[in-house]
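Here the complex is missing a single protein chain, while all its other protein chains stay put.
In order of appearance the chains are A and B, and numbering begins at 1 in each one.
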Amino acid sequence: MEKVDENKERAENKENEENKESKQNRETSERNRIVIPIGPQHPSLKEPSSFIITLEGEKVVDAVIGVGYVHRGIEKACESRTYIQNLYLIERVCGICSHTHSTAFCQGIEELAGITIPRRAAYIRVIVAELERLHSHLLWLGVAAHEIGFDTLFMYSWRDREKVLDVLAEICGNRVNYGINTIGGVRRDIDSEMMQDTLKMADYLEGQLKYYLDLVMTDKVLSARLVGIGKLSREDALKFGVVGPVARAAGIMDDIRIIEPYAAYDEIPVNPVTDTHADVFGRTVVRIKEMLESLEIIRYSVKNIPDGDIAVKAPRRIPAGEVISRTEAPRGENIHYIRSNGTDMPDRVRIRAPSQANWQGMRHMLQGQYLADIPITIAAIDPCYSCTDRAIVVNSESGTEIMDWQGLRQYSIEWYKKRGIDVSLVKMPERKFYA
Amino acid sequence: MIKQRIGKIINEAVKNFFRKPATISLAKDKIQIVKNYRGKLVYDPANCTGCGMCVRNCPAAAITIVNEGTKEERKMKATLNVGHCIFCCQCVDSCPKKCLSYSQNIDLASFNKEELKMQL
Partner (left out) sequence: MVLKLVKILIFPGFSFLAIYGMFLEYLDRKIYARIQNRMGPPWYQPLADFLKLLGKEIIIPADSNKKMFKILPIVSLAAVASAFVYIPVFGNTSSAFFEGDLIIVLYLMTITTICMFLAGWYSRGVYATIGSVRTLTQMFAYEVPLFMALLAPALIAKTWSITGMTAFYEEHPRYILINIPALFVALISGQGKLERAPFDSPEAETEIVSGVFVEYSGRLLAFFKLSVDCELVLVASLISAIFLPIMTDIAVLDFVIYLLKTIGILIIFSLMRSIMARFRIDQVVKICWRYLTPIATVQIIINLLIRGLLTL
């Protein structure tokens, strides 16, 4: 008890001293502050996003995060396309985790229409989802290594990612945006040759991944750059509601594959991967271990895939209703909300990509860091900007204001008119969609 | 505590130095694509009834099929705008008569925007 009190006292004394010092230094320190913009265009950002960083020397005092440069209005566009067309639009929400988005969308519609997909289709969905997780995490490992100036690891992990992409192209027909999901199942069957290639790739990758895990654990320079960076403790992680590897690195098991099994995950054993480091190092370890886990899932599902059909016929018009569908994207929990009004087009689609949840803790993670650690801290949540971006009009005079589609269009025309461009005269090319 | 070392990747680095590069020279070598890769569409007008399912389901409004002949003597013409096409091959799945299929042709770049509109 005494010791604790002593410690407390000491801490208080230290705090008081610091306060005094800070009062004296406040003027000088405020004069020494500089504000630097990282983004919208910056080599460390793979997509446009703006971080206004206030620096004191090399230390970050404050960070203002601005997202919204690549808002594409996919949710709105979904409302004017049929469900079949939307499949391919939803797949393009994210270039890396496209399969998980289309799985969530298909699952929701299948639930609305009341159809159950064949088991074989569910297994194929799982195989593609895990392959996608592999390539996404390998991509992340490369990007993270590049952000800390370790280009050799960057090239190695991207070289190995190429093997996963080859298997994906063989199974699905494309390297990204696989287009394998359809409402009621999958579009392509998996044959024995593909299974052999997948297993061969898994064997190769296992060796590589174990090497990377060993490298991250034992390389002194890597740990000097990763340990203690971007701390987000368990309490903070819960407070900010982060998901995926960021939460799992803080010891929170939020894997949807285990909590709420979808597709064939109820039959496949999935071991949870968590870590207690709660920093960038922990996130790296969690991601590499997750990849090893993915390999096990792929092996299990390739060996235990049942025979049968790969798809059932789905109706063109989906019964009215609303549904929430969750999947585990490589970056965390992915939520789709779909409302149908009984026609062949959805009434409303709402996508909450995992990056959107992870942005909330970013400012907290950046504060107190060195400038040199900003890129890796941002990269550590594996941000996907275009999935995340939303449009909201914040008018400082009249508070927040919600605009409807027509109002928004009028606003954009006037916005451009002020800058001397009259877009109302521009003839839009006629793009006809059959209802 | 695990023993840590500086520059642990050096063994792999030296090993890779003597290995054949994983990349290829784009100017000299040809890109290998896998067997099932979705490339440019192939159209076989023999069985086409002009039902328009492919046109209806196309997410990018890239394909159009018109009947230039009469109702009895059909003369179907399909136009594909490869600039719009996203190579999802939903039209191949949608076609009830299996008139559409995909090839492994992926060299479709062009300097001219008009050339992207291809007659299938």
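As a convention for this text, a contact is a pair of C-beta atoms (placed from the backbone, for glycine too) under 8 Å apart; a residue touches a chain by one contact, two chains touch by 3 or more.
Quick caveat: nothing in here was measured; it's all calculated off a predicted structure.
A.B. asks: Pick out which of A:Lys163, A:Arg225, A:Arg248 or A:His277 touches the chain that's been left out of the picture.
C.D. replies: If we include the chain that is not displayed, A:Arg225 is the one touching it.
A.B. asks: Out of A:Ser44, A:Thr218 or A:Asn341, which touches the unshown chain?
C.D. replies: Selected residue, touching the omitted chain: A:Ser44.
A.B. asks: Considering the whole complex, not just the chains shown, which residues of subunit A touch the missing one?
C.D. replies: Against the left-out chain, subunit A lists 34, 36-37, 42-44, 58, 145-156, 159, 221-222, 224-225, 370-375.
A.B. asks: Given the full complex, what residues of subunit B touch the hidden partner chain?
C.D. replies: Here the touching residues of subunit B are 6-10, 13-14, 16-17, 19, 21-25.
Here is the rule we use: only the chains that are shown with their structure count from here on.
A.B. asks: Suppose each chain is reduced to the average of its Cα coordinates; what separation in Å results between subunit A and subunit B?
C.D. replies: Each chain reduced to its C-alpha mean, subunit A and subunit B end up 27 Å apart.
A.B. asks: Over in the complex, which subunit B residues touch subunit A? Could you list them?
C.D. replies: 2-9, 12-13, 16, 22, 33-38, 52, 55-61, 86-90, 93-94, 102
A.B. asks: What residues on subunit A touch subunit B, complex-wise?
C.D. replies: Touch list, subunit A to subunit B: 81-82, 84-89, 92, 152-153, 156, 159, 162, 166, 169-171, 173-174, 177, 179, 182, 187-188, 211, 214-215, 217-221, 223, 431-434.
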